[in-house]
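A single protein chain has been removed from this complex, and every other one stays in its place.
And now, chain A:
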Amino acid sequence: MTPAPAAPQRHSNLDRPHLLRLYELMLRIRAFEELAVEAQKEGYVLGAIHPSIGQEAVAAGVCAQLRRDDLMLSTHRGHGHTLAKGADALAMMRELFGREGGTCGGKGGSMHIADFEVGMLGANGVVSANIPIAAGAAHAIKLRGEDRIVACLFGDGAINRGPFLEGLNWAKVFELPVLFVCEDNGFAATTRTSSMTAGPGAAARAEALDIPAETLDGNDLLALESATRDAIAAIRAGGGPRLLHCRTYRMTGHTAVDPAAYRPAEEVAQWRDADPIARVAALLQDGGSGSDELDAIAAKVRQDMEEICQSAKDSPWPAEARAFEDVQDMGDPRERAY
């Protein structure tokens, strides 16, 4: 069992306005997912969703530090990353509901959310598959001589698939601008990852390929921000790929309908005490924010997200003709055309 991290350290010289923005972002991610889970119970979310409740510090600490023109690839558990990269919450919620105006026009759903306008090149329904794609996006950046970077987020389960090794090797031999982020919530679907993983894990595997790697408390926003800032600076300066291994915890099951009965209650309780949002709130209070101020932010975020959710519920289905659009340029995909 992974022990829950110790109580947060006290930080002086906090940039409180900046931290307040990240606090609000983390609250938005949580509100989005809590409402999505509710909407699934009501029948609005049709397919599987994989909440990242409890993992919001990774999205806020890593993804929010990318430039808008930087690229990012995410996973089936990617709502938080996508919101942090700047995607529109209403378009995302519409996508979960399969509605017109969704980020992918309702064709992808939760597992295939992408928003190329903000450099979000896609969640992925296949574990580890986004790693070679991220390496290739970075390859294109290098060929084109740009100063953008690519962030590639994946879970702890992904490090046991071949594309993890192949993608990291590729990024290193071509010295590509990729920030690999292993968001380790301890479980690969419903199996404790440590029981199915040989050796010490993601960071050691990266270091074996000469990729600098760091293991972090993935619920410590400030530590994540600091490590990410350093890694991005090194990568953008041409230093090749880096890896951050962020240990966090999934407060829900694998999917929204998984009760996660395979986890001891005391383990879950221990991690609930290490809730990354509560830890940021504590930091803010230390820095001078009153609980009224923080409560008001939370209430506003929740109210906005409820309005977004209602707006998504009121959105129309896509026209049936869209089933035949964006398949490919060559050939006519309509039934009976061939």
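Definition applied: contacts are C-beta pairs under 8 Å (C-beta built on N, C-alpha and C of every residue); 3 or more make two chains touch, one makes a residue touch a chain; residues count from 1.
Throughout what follows, contacts and distances are computed from a predicted model.
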| item | value |
| --- | --- |
| Listed names "Alpha-ketoacid dehydrogenase subunit beta", "Energy-coupling factor transporter transmembrane protein EcfT", "Sorbitol/mannitol transport system substrate-binding protein" or "Na+/H+ antiporter subunit C", matching UniProt entry of the absent chain | "Alpha-ketoacid dehydrogenase subunit beta" |
| Per the touch definition above, residue among A:84, A:129 or A:246 touching the missing chain | A:129 |
| Chain not shown: contacting residue from A:112, A:192, A:236 or A:313 | A:112 |
| Touching residue (missing chain; options A:74, A:103 or A:219) | A:103 |
| Residues belonging to chain A that touch the chain removed from view | 71, 73, 102-108, 112, 114-116, 121-122, 124-126, 129, 131-141, 143-144, 150, 162-163, 166-167, 169-170, 173, 325-333, 338 |
